[in-house]
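Left out: one protein chain. Kept in place: all the others.
Showing chain A:
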C-alpha cells in the first residue's frame, strides 16, 4: 500500500522575508523527506522557521527557491486549494457562521462529493473525534477541546495526503492537552495519514512523533527519532532545547578503546565515547542527561570507577515527589542538574552544602558536535 515516494519532500527549499527593506532568511536551504503515514514533528522555539516550513507545504507561502513535492509531484507554486493536504490551524479557525456539520462538510462540498456520501463521511468522522450529536452546534457554543476536534474532523474528513497541525493543542489546558495528545496519536493510527506536527513543546513532540526535526534559526539542527534526539543530541542547541542537559567542556587527556578521558583533577574525570578522529588535546563538549547520573554522599562504589566521576557541592535540593532534583556545583566548573529517583529511603537525601560525588557510565556521556 505504501508507495516508495515520500509523502512530502523538500528539495533545496529556502524562504526569505523582506523586513524593513532587508531580506531575512526564515528557512535556510532545507532538504527533507517525510514518509507516508509518518507522525513527523517540526520542533523549535518561536521564530525558528517551523511554521513557515509548514505553510510552504500547505501552499500559503511559496519558497524563495527550491521545490516542494507531495507524493512525488512538484507542487511548488500550486495554490493551497489545489494541494491535497489539509491543515489544523492554531486556535482552529473554524467557520463561525457554520455549524459543526457544515464546518466538517466544507471541504467535501468544494470537492463536489455527493450529498449522501458527504453525510456518511461527516457522520463517520464525527464519530472518530467523539462529536456525534454535536452536528447543529455553532463553534462558539462549544468548548476549546470540542472546537479542536471539529478542526481535526474538518481536515481529516477529506482524506488528505498529509495533515498539517500548527500548534493545535496550544490553547488547551494541561489536562485536556495530554488527553488530546493520546487521542491524536490514536486517530493518526486509525486513519493512517501522514501527520506533520508543528510545536514548540518538546514533551508533546517526544510523546507523539515517529520522527522529529529540531529547528533553530531556519535550519534543521537534528532529525531523528525521539529517542535519538533525546539520547544523542547533535548540537548544543538540541541538547538544551530537548529536556534538560548537563553540558561540560574540556580537553582530551588520553584516548583508549574508543573512550576519551577528560580529567579536571586527579579524582575528577569525564569519560566519553569518541570517534577514531579524536586526539589528546582536542577540545570537546560533553552532554549528560540528569537522570543518568548517580549521586553519592560518600566515596563512590568501586563498580562505577570505570566511568565518569565528578565531585561537587549541593547548591539546591528540590523535592518533586517521584524524584528529587539536585543542582551541584562540580569540579568540572559547570553546575550539574541531577534527577534522583526517590526509590530508596528518604533519609539518604543529600542536603544543601553537602559534598557529593556524581558518577555515570561511559555510554551516558555524549560528545556534541561543536
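The rule is short, and it goes like this: contacts are C-beta pairs under 8 Å (C-beta built on N, C-alpha and C of every residue); 3 or more make two chains touch, one makes a residue touch a chain; residues count from 1.
Definition applied: contacts and distances are computed from a predicted model.
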{"item": "Undepicted complex member, UniProt protein name, chosen from \"ABC transporter permease\", \"Fe-S cluster assembly protein SufB\", \"Stage V sporulation protein AD\" or \"NADH-quinone oxidoreductase subunit K\"", "value": "\"ABC transporter permease\""}
{"item": "Contact residue for the chain not shown (choose from A:47, A:66, A:80 or A:144)", "value": "A:80"}
{"item": "Residue among A:73, A:110 or A:355 that touches the chain left out of view", "value": "A:110"}
{"item": "Listed residues A:16, A:76 or A:102, member touching the removed chain", "value": "A:102"}
{"item": "Touching residues (missing chain, whole complex) on chain A", "value": "58-60, 79-82, 85-87, 89-91, 93-99, 102, 106-107, 110-111, 154-155, 158"}
